[in-house]
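Some chains have been omitted; the remaining ones sit where they do in the full complex.
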Amino acid sequence: MLKKIPSIISPELIKILMEMGHGDEIVLADGNFPSASIGQRVVRLDGHGGPEILMAILKLFPLDPYVESPVILMQTTESDKDLKPEIWQEYRDIVTSFSKREIKFNYLERFKFYQRARKAYAVVASSETSLYANLILKKGVIAKEPV
Amino acid sequence: MLKKIPSIISPELIKILMEMGHGDEIVLADGNFPSASIGQRVVRLDGHGGPEILMAILKLFPLDPYVESPVILMQTTESDKDLKPEIWQEYRDIVTSFSKREIKFNYLERFKFYQRARKAYAVVASSETSLYANLILKKGVIAKEPV
Amino acid sequence: MLKKIPSIISPELIKILMEMGHGDEIVLADGNFPSASIGQRVVRLDGHGGPEILMAILKLFPLDPYVESPVILMQTTESDKDLKPEIWQEYRDIVTSFSKREIKFNYLERFKFYQRARKAYAVVASSETSLYANLILKKGVIAKEPV
C-alpha cells in the first residue's frame, strides 16, 4: 500500500497503468468476460465490482481527449436487445465526475468488442456480476508532475 | 506516467514500493555502490542524484514509527574519517520536511551496511556522485485510503 | 468464476488451497504485512478486508484437528500492549461458525510470527487496515468427495 493510491489498485496494476501511454487501451472486464483467453496481460481483481475499479483507475489517469469516444461499452446481443443494463448509467456518472468536457460512450457488438479487447494493453478481470458490464478505456496525456 | 506520481518513479519502482510492508527496507544507493552484487532486487535510476529520489519516495510512504532510527547512513571509513559529506544534511532536511516528529539517523560501518543492504527488499541504484551518499529507509504503516 | 466458489477466491488462490495438504499453513496478511518479502508464494487480494477472505477460505477447507491451536494471531508489541484489536473477535466468530469443536487461538510475538510465516505454503495479502489483523491457518484433513 502507498499514500494516495486506492487500496484496490494492486502493485501489478499500477505498474501497468503507468506503463501505458497516450492512446493505449485497458479493458475493465466483468466476471464472465473471457479475460484469460483474450487479454495480452491480465490483472485479476477477484471479488470486486466494476464501478469501484473504474473510480480508482480514473483517479490515476485522464481519458484520451484526441478521440470522440475514449470509452467503449459492449452492445447487448440480439437475444438481450430489450435489456437496459443499469450499470451503464453508473459508469457514465463516474466518468462524468472526472471530466470537464462531456464524454461520449461508444458501443461495439460482442465479437467486435472481443477483437478490440485482444489489442488492448491489459485486461482487468473483476467479479462484476451485472451483465454487459465490460468497458474499454483509452488513456490520455499526462502533464508534468513536479519531481 | 500517472497523475500524482513523481515522474522519476519508474513503473517497476512503484510496484516495489507498494509491495513493501511495515518494516521492509529499501536502499537508496549512490552511483559507486555495488548495487548489482548486493541487492535482492535492483531498480536503476541512472542519471539521477540521491536527494530527488529520496523526496519522491517519501511522497509515497512514511518512515517506520516503531523504531528509533528508520534511516541509516553509511559511516565514513577510517581513511575518510575527516570527511563531512554535505549530502547528509540535504538528506536530513528532506526527511525532516516529511515528518511531524524528529527522525534520528543511524550509522553503520561500511561492511555492516553491506550486510544490512543484502537483506533489504530492494536497492535503488542512483548515479549520485557524492561520496557516502547511501541510505537505508524503513517503511512505516499506511492507513486506509478511500476506494 | 465457478458454481459454489466465492467470487473473492481467485483462480490462483483456489489452486494453492487445493495443493495444500494436512498440516500446511497459510497466512492471511493485513495490508501492512511484509507479504512480498516473507511469503514463499504470495496471492494478492488487494482492496479486500480480512474477515471476508477468512470466511471464503473456511468454506473450502477445515482447520487441523490434530493440533490444539490451528489458528495463530500476531501478538501486540510492547508499545501497543494496551490495544485490544476488535478484528480479533470478528475472526473468532467466523472460525467458531465453521467448527463443531471449540478452536483455541494461539499468539506469536511479531518477529516469531514472521519466522513462522516464512515457512507457510502461501501468504494471502489483503488490504485490511486494522492493526494486528494477521492470521496463520493450519489446514486439516479432507474426506472423500464423491466423483
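The first chain written gets the first letter, and so on, giving A, B and C; residue counts start at 1 in each chain.
The working rule: contacts are C-beta pairs under 8 Å (C-beta built on N, C-alpha and C of every residue); 3 or more make two chains touch, one makes a residue touch a chain.
Keep in mind the model is a prediction, meaning the values are calculated, not measured.
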item: Assembly copy number, counted for this structure file with 3 shown; value: 10
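Just so we're on the same page, only the chains that are shown with their structure count from here on.
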item: Self-contact between copies subunit A and subunit C, residue sets same or different by half; value: same
item: Centre-to-centre distance between subunit C and subunit A (centres being mean Cα positions), rounded to whole Å; value: 32
item: Between subunit A and subunit B, centroid-to-centroid distance (C-alpha), Å; value: 35
item: Sites on subunit B at which at least two other chains make contact; value: 19, 142, 144, 147
item: Subunit A to subunit B touching residues, read off their complex; value: 1-8, 10-12, 14-19, 52, 55-56, 59-62, 142, 144-147
item: Subunit B to subunit C touching residues, read off their complex; value: 19-24, 66, 121, 141-144, 147
item: Subunit C to subunit B touching residues, read off their complex; value: 29, 31-37, 47, 77, 79, 129, 131
